[in-house]
Every structure is written in C-alpha cells, then in structure tokens.
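The other protein chains are all here in position, but one chain of the complex has been omitted.
Take a look at chain A:
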Amino acid sequence: MANVSPAVPDTHPPVKPRGWYRRNEIALTPWLFLLPGVLFFAVYVIVPIFQSFYISLWEWNGLGDLHETGEYVGLANYERLLGGDRKFEVSFWNNIRWLVLYLLAIPAGLFIALFLNQTVTGIRLYKSLFFFPFVLSQVVVGLVFSWFYLPREGLLNAILGVFGAGGLNILGDPDLATYGIIAAGLWPQTAYCMILYLTGLNAVDPEQVEAARLDGAKGWRMLWYVILPQLKPATFIAFVVTIIGALRSFDLISVMTNGGPFGSTRVLSFYMFEEALSEFGFRMGYGSAIAVVLFLLMLIFITYFLWSMWREEKAARR
C-alpha cells in the first residue's frame, strides 16, 4: 500500500463572502416590515403633533403662509385659553363627564355578557341582537337618539307620559344635553364591551370554576374572585376602547346638537374644530392650542396604557 494520502474531496462549499444584509437579516427584516407603518405614523401622527405645538404659538387665520400672514404671539393663546375662556371650561368639563360616564359601558357590557353566556335555544340570535348597535354608524345612532329625545313626538316623552311625567326636552336643555348624548354613545359602546367580555368568558377555565364551586363559592364571590381575575385582559381592552371612544365623541355631538344649545355640549375636539376649521373659524393658532391641551389630556391615558402593556410584557417574559 503506497503511502498515498487519499485525495480527500473538499467538502466545504466555496465560501462566498456574505453580504451586509445577509449577515444582519434577522435584525433588519422586522424593521423593513415596520418601515411603511413607521413612516406613515411619523408623517401623519408624530410630525403633526409638533406642528400643532408650533402653530399654537401663532395667531394665524389658516389662509396663506404661516410666517407671512401669521403673527408670533408666544404663549398668549394658552394664557387666553386657561385664563377664563368659558367655552374652554365648558368643553373641558364635558370631556371629563364623557370620560367618567362612558366607563359605565364596561360594567354594563360585563353584565349583559354574563347574562347571555348560557346555552339556551337561539342564544346566538340574542347575542347578535345585542351586538347590533355597535354595527351602526355613530351618525345613525345620533339621529335615532335625537328622534327618541324629540320634545313632542319623541318616544322618550311618550314613555314618560304613560307614567304621568313628561315634557322633558333633553337635547334642548343645557344642563341635560350632554348626558343625553353620552347615553346615546353608551348604547353602541356597551355592545362593544359585551362582545369583548363574551369572547373573554369563552376563555375562562371551567376547572377553576368547578374547583371554586366545590369550595362553596357562588354568586358575587364567584364573580369577583374567580371570574373577573380571569377576564382581566378583556377588561383592559374594554377600558382602552372606551376611553378612546369617549375622547372621540365628536360625531355624536355634531349630529345631535351641533355643540348647542348655546355651546353647552361642546367637548375639546368639537371646540377645536369650531375655532380652527369650521364655517366661522379662522383661529388656527387658538385651535392648535386647544388641540395641544387635548393631546396632553390623552397623553395621561396613553402613558398609562403603554406602561401597563410594557409591564405585562415584562411579566410574560419572566
């Protein structure tokens, strides 16, 4: 046997120098997918936030170029806004009313969901009937409710009349109008919360319920200590969408009262629209200042949402 070293075939494939993209593919690809979204979010959301800040320092009627036709006034718009502008105060407190009362949709949705979460013939039909108002456009909801509230022909006064009360003109009364609109808004919002809870209830662990039952829990204690903790994700989402819904109340107000009577149903978004963009509104700077205040109000909730989502994720990774 000749001492010949066998010709070992080179099993290594020829090493092609890998491109920069290939080397970083794993890190880069998610960003590539995110890029269009990030770009649009930046252009249509982030940049306008800063533009609003900037415009709010000017007095400008929105016609022509800001630097030519506008006048720099510093913080004067904010001084006027916070220094006793009654329209602003009314709008601000209405916003708070919306935020607080709109949350009623969460317990209401929960109880309807609990009520519907049983096996009866035709339950699917009942569920869809309850969900129906959420499918309607807000404009339709507003119209239906403004007819419902009509002072003479409205159904509400007909019902009240049966009980001997009546003559209530909800949308024409500056003290009641906002509550009337919130009630109209609660109708679809409750349906929304209900559907969130119905899906949440599907995920409730029957074994835990069984175990609790063996331990003698029922009724309120069962709900509070066993069911609700398991519904926490659903509650969180319901809270988020309800807060967002409350801050987006513009369309209902516009349809039902147009901000009236005498401006008593304005909220900040409506006031901003009126000042800056409506038929008689030529105060871009002032409108922007309102937008900034509204943004700061929203920021409280945005921060809370982001913070709790971050906490959840951290807990999940552990």
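Quick notes
Operating definition for what follows: contacts are C-beta pairs under 8 Å (C-beta built on N, C-alpha and C of every residue); 3 or more make two chains touch, one makes a residue touch a chain; residues count from 1.
Operating definition for what follows: contacts and distances are computed from a predicted model.
Considering only "2-oxoglutarate ferredoxin oxidoreductase subunit beta", "Peptide/nickel transport system permease protein", "MsmE protein" or "3-oxoacyl-[acyl-carrier-protein] synthase 2", the record for the omitted chain gives "MsmE protein", by its UniProt protein name.
Although one chain is not drawn, the whole complex shows that of A:Tyr21, A:Phe262 or A:Tyr304 it is A:Phe262 that touches it.
Taking the whole complex into account, chain A touches the unshown chain at residues 61-64, 69, 86, 150-152, 169, 171-172, 257-258, 260-263, 274, 277-283.
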